[in-house]
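Removed from the display is one protein chain of the complex; every other protein chain stays in position.
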Amino acid sequence: MNGKWEVVIGLEVHTQLATNSKIFSGASTAYGAAPNTQACLVDLGYPGVLPVLNAEVVRMAVKFGLAVNAKVASRSIFARKNYFYPDLPKGYQISQYELPIVGHGELFILDDNGNEKRIGITRAHLEEDAGKSVHEGFGEHSGIDLNRAGTPLLEIVSEPDMRSAREAVAYMRKIHTIVRYLEVSDGNMQEGSFRCDANVSVRPRGQKELGTRAELKNLNSFRFVEKAINFEIDRQIALIEDGGEVVQETRLYDSDKDETRPMRSKEEANDYRYFPDPDLLPVEIDDSFIEAVRKTLPELPDAKQQRFTNQYGLKTADAEILTASRAVSDYFEQVAEATTAGPQVAANWVIGDLSALLNKEGIEIKSSKIGAGALAGLLDRIADTTISGKIAKDVFESMWTGEGSADEIIAAKGLTQITDTSALESVVDAVIAANPEQVAEFRAGKGKLLGFFVGQVMKETGGKANPGQVNRIIKQKLG
Amino acid sequence: MPLTKLEVQHVAMLARLQLEDRDVDDVVAKLSRIVEFVDQLQAVATDNVLPMAHPLNMSQRLRADDVTEPNQRDFVQQNAPSTKEGYYLVPKVLE
Partner (left out) sequence: MTADPAGLALHQRTLSELAWGLTKGDFTSRELTELLLGRVAQHESLNAFITVTADVALEQADRADRARTRGVAGPLNGLPIVHKDLFCTKGVLTTCGSNILSHFVSPYDATVVERMAEAGAVMLGKTNMDEFAMGSSNETSFYGPVMNPWDTKLSPGGSSGGSAAAVAARLVPAATGTDTGGSIRQPAALTGTVGLKPTYGRVSRYGMVAFASSLDQAGVITRSAEDAALLLRVIAGIDRRDSTSVDHPVPDYVAGISKPVKGLRIGVVRQHFDEGLDPLCAERVKTSLDALNEAGASLIEIDLPSIGLSVPTYYVVAPAECSSNLSRFDGVRFGHRSADPEDLLDLYCRSRGEGFGAEVKRRIMTGTYVLSAGYYDAYYLKAQKVRQLISQDFKNAFERVDVIAGPTAPTTAFAIGEKTDDPITMYLNDIYTIGANLAGLPGISVPCGFATGLPVGLQLVGPHFAEERILACAHQYQQLTDWHKMAPEDFA
């Protein structure tokens, strides 16, 4: 990054709340239905119909507010944001403007130097999503599908506290982790359930006032957020250094070209004419409701990460990876509690072999073909030296393909580690006898050959020998 | 204060209303008359008065999160001026 310039970023994260029905109507929110089959009269903005607020939406917003240590408003108001657009059936979006349901909050990320950094949350408010326009396949027309219209969104607005694209991504990931922990959103970015707008500006380092910002719209992957912001930073710096000026505008990120460009539809200066929606009354939330919601809060990622390092002695990096998802952390804990192999071994396997297989097959940990109990069973056999770590990987793959439990597979395939010293000694003797040249070299000081002998023994035993034990015996015999 | 023609045209654009040229002067005159009439509110002392958005002092009722609305697309689209394959059609939208 250019040392002369300081980057200032604020994010507006739109997270779809995981309700069954829409925020103001009883139409389904299920993804992927045929066009307009989940757009009821309220969603279509039919004459005479009225919005009624979904209770679950309120509960979820409060839950999020509590999780980011925010003040939940005892009274919040829905307002209308007026503008014409084909995906906005009523000609206004019902949102919250002056009195949002969630006020000032905060969360913590690791900054570029690995230090903990507080990011302020300005507010989080409820609003309805718009429908979508389809531009291909209709000739001179666009097709409008209003299934998504009225889907509940929680818009989480941050303070302009981030100073790099990486920090922005770290913040967005943190929000993503939290909403999934809370089970208020599935966070599915492909389906548009989690997306963000980024306000980006630059200013000479040391300057107090903010530079003119550009708003980057609808960034729907972590990678795009990073790339779009970096492109925008470079664009703004180059523009200013060339004697130009940044104009305040809305820009769209084009991932194919990896560039941002001004949005045509937003060229006209907007005057949204917000005013309180007279069809909806103030939402009043009392302390008893807030306390009831507080009781349902799960252990949150930061607390859990801290506990994993304290209670299990995990490395910070491992604890962070394991706690990024509630399901993964739950799985890990089940393994760690059940096995005698120790928590770090459990962590290594969950982060390593298990994650690799899950990724490869595109499976969520909840549907893992090896349950936590089964994995613990496998790790127990390593711990009690029944099998080596290497054999364990083979057993693991057999378990994945459904061949049975670790014990069943070890028994069926005769994989039990040879730990009988006399049996191993005779194999070592045979290897020594068969390789006189290497023996001579080893004795002459070529210590690296130890690995060769171990390898030979492992080969003879089909990998079942205990490597440590073999090492010891060889050193003894040739020493 | 009377409105200017430009202001009226701007408001008409915000409201997406086509104004015919022959009507513009009449609209400017009548809107000005209305705005001048409501301008008398400016003289009212309203310090410390809370704005009133609703006649009754009530709070929002909540609805259970149940799916209650079946698909009625084909029935409802009988009112639609232009549809294709379940989509509502509009002139091409440029983003």
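A and B label the chains in the order they appear, each numbered from 1.
The rule we apply is simple: a contact is a pair of C-beta atoms (placed from the backbone, for glycine too) under 8 Å apart; a residue touches a chain by one contact, two chains touch by 3 or more.
Not measured: the values here are computed from a predicted model.
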| item | value |
| --- | --- |
| Option from A:G65, A:P89 or A:P343 whose C-beta touches the chain left out | A:P89 |
| For subunit B, residues in touch with the removed chain | 3, 7-8, 11-20, 23, 27, 30-31, 33-35, 37-42, 44, 46, 49-56, 58, 60-61, 63, 72, 75-76, 78-82, 88, 90-93 |
| Touch residues of subunit A, complete complex, unshown partner | 41, 44-53, 80, 82, 84, 86, 89-92, 144, 271, 273-275, 278-281 |
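Convention: only the chains that are shown with their structure count from here on.
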| item | value |
| --- | --- |
| Centre distance in Å when subunit A and subunit B are each reduced to the mean of their C-alpha atoms | 41 |
| Subunit B partner contacts - residues on subunit A that touch it in the complex | 19-21, 25-28, 34-42, 44, 46, 52-58, 75, 84, 86, 133-135, 138, 140-146, 252, 263-265, 271, 273, 276, 278, 280-284 |
| Interface residues, subunit B side, partner subunit A - complex | 14, 16, 53-54, 58-69, 71-73, 76-77, 82, 84-95 |
